[in-house]
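Only a single protein chain was left out; the remaining protein chains are all shown in position.
And now, chain A:
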């Protein structure tokens, strides 16, 4: 009898493997954690979108929990995302924008048209800061705690329901 049961072993192995692979089918390959989680926000020194004379650096992110949103005028999803960001700003969340691979004129136009929820916008025309952040498509959003450590990363579009369901709870968690 025992021997018979042993014959089932390959089947069990097969089923285990199938279950494992089946789970893999439903995984979204774009839902992966940022490599920067629990690490310091990268160093940078760039001008603001608003004024090319004003230089800002990573010390901008110290002292308060901040959402850093990487956007660009060329990115259609960013336009759809603006109402959600405006509502986050209304709820008292501090937002800083990174205008990624954009021109100053277009970036400023974008904010005039879709509203400006950002305390300040870092102008990153070459995408250098974006590269340091591991950004591979806009929009992307990073939550930075008051010590300047990245705590949460949202790839892609923040849906209206995400504001209350994921983003706000994450912000509160670190405040």
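Keep this in mind: a contact is a pair of C-beta atoms (placed from the backbone, for glycine too) under 8 Å apart; a residue touches a chain by one contact, two chains touch by 3 or more; residues count from 1.
One rule holds for everything that comes next: contacts and distances are computed from a predicted model.
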| item | value |
| --- | --- |
| Protein that the absent chain corresponds to, by UniProt name, given "NitT/TauT family transport system permease protein", "Macrolide ABC transporter ATP-binding protein", "Formate dehydrogenase subunit alpha" or "Cytochrome c-type biogenesis protein" | "Cytochrome c-type biogenesis protein" |
| Residue among A:19, A:63, A:115 or A:134 touching the omitted chain | A:134 |
| Missing-chain contacts mapped onto chain A | 29, 32-36, 101, 127, 131-137 |
